[in-house]
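In this view, the complex is presented without one of its protein chains, the others remaining in place.
What follows is subunit A.
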Amino acid sequence: MSLYAFLGTLEIGFIYGLVAMGVYLTFRILDFPDLTVDGSFTLGAAMTATLIVFGYNPYLATLLGTFAAAFSGIVTAWLNLRFNILHLLASILTMTALYTINLRVMGKPNIALIMEPTMLTPFEALGIPAMYMKVIFVAVCAVIGGLLVAWFLNTQYGLAMRAVGSNKRMAQANGIVVNQKVYVGLALSNGLVGLGGALFAQTNGFADSTMGIGTIVVGLAAVIIGESLFATRSILVIVMSCIVGSILYRVAVSMALNADFLGFQASDLNLLTAVLVALALVFPKLRREWKAKKAKGERA
């Protein structure tokens, strides 16, 4: 892998680290499998790109894109909590609706940002080569994001949110307003994912209506890889392991795609990802079964 390709891998890894944290908040903290992210990633990108083209300050544009994505999470939570629509289905509905909304926001299937100012523009004056600058920038964003998420989860409010995901009845008996925590959690999660989309659009120079496909699977892959690497109870380590998992996932995928003898093409990415995530999900169960079998054999 060339240095250039490696830096590109790192850059995407850090960006999807933010996405992974969002997925961690829903899947692991709230126990609410949320597929909205496939749409909210694109929404963050689309909104930000459109506003930048309209001449908005890139930082303001990114903030608004993040808020829009966060709001889509609230819609999913509302469908689930107010109308008792199954969480998975509620999120699929929002995701489907977002596809149209994203096209409407952009007014066309994609927007190029090549010649537009981005969040990185102010740093160009530092004289660091662009390919390094981008990686440093997204790394700082991901780490700050991680620190904030870890801090939040260790506050009284964050702990209450974890209790809601773990045991609703206990949470309620301790005076925690369950629904409110779900709304806030989904908003935070989709906000992080939308921020990831906004950064992706600005570092890669485009927003596209199909860019969000598979976001949930990639985010989940990063979460699971991170979890299997660090067996810990520390929230900070778990959240940061989302970033590490995301980078390792990208490295693994780009190595597989670059290994000529395997004969993969770039278009095989989604199949590779799905297989990888399936393996990561199946492995812990298989390992338990093997161990049980072995223990049985020894006793006999």
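We adopt the following convention: contacts are C-beta pairs under 8 Å (C-beta built on N, C-alpha and C of every residue); 3 or more make two chains touch, one makes a residue touch a chain; residues count from 1.
We take it that contacts and distances are computed from a predicted model.
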{"item": "Name per UniProt, for the chain absent here [options: \"Aspartate carbamoyltransferase\", \"Cytochrome C oxidase subunit IV family protein\", \"ABC transporter ATP-binding protein\" or \"Fe-S oxidoreductase\"]", "value": "\"ABC transporter ATP-binding protein\""}
{"item": "Among A:Gly127, A:Gly175, A:Gly263 or A:Gly297, the residue in touch with the chain that has been omitted", "value": "A:Gly175"}
{"item": "Contact with the hidden chain (one of A:Asn57, A:Ser166 or A:Ser228)", "value": "A:Ser166"}
{"item": "Residue among A:Asn84, A:Gln156 or A:Gln265 touching the omitted chain", "value": "A:Gln156"}
{"item": "Positions on subunit A where the hidden chain makes contact", "value": "152, 154-160, 162-163, 166-167, 169-178, 233"}
